[in-house]
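Take this structure, written in structure tokens, and hold onto it; I'll ask about it next.
The complex appears here without one of its protein chains, the remainder shown in place.
For chain A:
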Amino acid sequence: MTTLFVLDVPENRPIAAVAAQDPAVTVGRVGPYYRIDSDAPIVIDRRATGCRHAVWYSSVAGLVGSRITQWDKDAMRVESR
């Protein structure tokens, strides 16, 4: 299982929305955080989110048994450890 948390603030909402477009991904809630889960790697396209760089590079709040294998101007890829 791949799991990341993203804080629900206006700038981060497109990140959860873009992640949720993948049918393998489920987006739930833990308090004010989005919990983004998948059995497969989670890949989020930065341009699809419309996030500027400062928002993009500070958007991950937590990782459960997962690691970030790509985090650049194009995309974020999170995989199970």
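Following the convention adopted for this analysis, contacts are C-beta pairs under 8 Å (C-beta built on N, C-alpha and C of every residue); 3 or more make two chains touch, one makes a residue touch a chain; residues count from 1.
Basically, contacts and distances are computed from a predicted model.
For the chain of the complex excluded from view, the name given in UniProt is "Glyoxalase" [choices: "ABC transmembrane type-1 domain-containing protein", "Osmotically inducible protein C", "Glyoxalase" or "ABC transporter permease"]. Across the interface with the omitted chain, chain A contributes residues 3, 5, 7-11, 30-33, 52, 54-55, 58, 60-64, 67-68.
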